[in-house]
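Missing here: one protein chain of the complex. Every other protein chain is in place.
Entry: chain A
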Amino acid sequence: MACFERASPSLKKILLQLYRADKPIEIDHHLHEFGSVEYHVQSSLSDPQHAYLSISTPLLSQGDLLSYGLSHYSMEMVKAISLDVVEIVQPAKEGYQLTLRLNLSKIPCGKDSMKVISEISMVQATILSSQLKEMLWTVNSEDTFQGMCKPIKLVYHPREPFYVIKQPLKIAAVFPMRFKEHSDVIIATAFLQELTDVGSSKKWAKVPPCCWAPIPPPELRGEPFEDLSTNGGFVTFDIYPRHIEGKRLDKTVWSLLNFYAYVKYHVKCTKGFIQRRMRKRLESLVETLQGPNLGEDEQTEKVQGNARCSCVGKSVRLPKFKMLKRKYGDFTRKIKKLRFRIKIHGFRRFRQRWLTIPKFSSSMGYTKLD
């Protein structure tokens, strides 16, 4: 199964390890990726110059076209990775579709070595891309059905097939979209509608036109019901000859192969974004609630401490005497609380004698007559 990055990171790491080793090392690694792709890397001490790389990958289509293993075109594309370094071994190792002999001594030095090793690590992506490229070019004329070619079902992932339909002036790639959860369907549908809107604008006239529909297109009439039952609708890309000319062929093929993965990744990232945003909003809503929770004493402290509160503005403007009086009032209240919190037997007399706070009376204030 293709992924966004063409080169397999683990395969690249092993090949780099082999290439950079000072002494010859013996390697026998089995790598599994995405549940269906398998690599086998072998290197022995008796032949340090060569390493063997075997690949087993599910093919896009299991039809007659590929009944004899990989096609000639796919083999040519693999050889073209690096003619000096890569040699195809016939027959392939048992259980694998392709075995390559890598001549490590022919790998160029410097920065080019990284490039070559990266290209070798892309072998699985190269095989899949070559299969789709071949289909975009050649379709069996005997398969013509009602003036159009019969849809070719490509099984990219067991549950995610897509169809390629050759038409007189174009090739249509139809993707039935399926998602596990209802929320995924809604988010993906919103995305696919945006994709259709953006694709139909004048600015993007050069890209393949795409459209989304909740029902299967008429070209897929006659296909098995289980393949056409979806919850996310159908996305159709119309590929014209200008989209598969020269270097654009590779880009077009790679984009089509990764379309499902792209949509699912976007849905996943959107859900993560929604979650992060909700968390942030929760914090701000909880902060709003802290205001009503304040009691009287705490509110007075908050008034003095919180520079944002409007009451602070008022207290700043109060004369110094009144501020001191207010602070004294807080202090006495605190002392009273402390005094009444703990009751110790016999402490009452001590408190009355030693802990009485003197009352400061102003000449301007009211004095109670006894």
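In the analysis below, contacts are C-beta pairs under 8 Å (C-beta built on N, C-alpha and C of every residue); 3 or more make two chains touch, one makes a residue touch a chain; residues count from 1.
The rule is simple: contacts and distances are computed from a predicted model.
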- Per UniProt record, missing subunit out of "Par-6 family cell polarity regulator alpha", "Profilin", "Actin-related protein 2/3 complex subunit 4" or "Golgin subfamily A member 7" is "Actin-related protein 2/3 complex subunit 4"
- Among A:W137, A:F273, A:F331 or A:F350, single out the residue that touches the unshown chain. A:F273
- Message: For the chain left out of this view, which of A:Q90, A:T288 or A:Q352 touches it?
- Response: A:T288
- Note on the structure: On chain A, the omitted chain is touched by residues 182-183, 186-187, 189-191, 194-195, 197-199, 204, 206-208, 243, 248, 251-252, 254-255, 259, 262, 266, 269-270, 273-275, 277-278, 281-282, 285-286, 288-289, 291-295
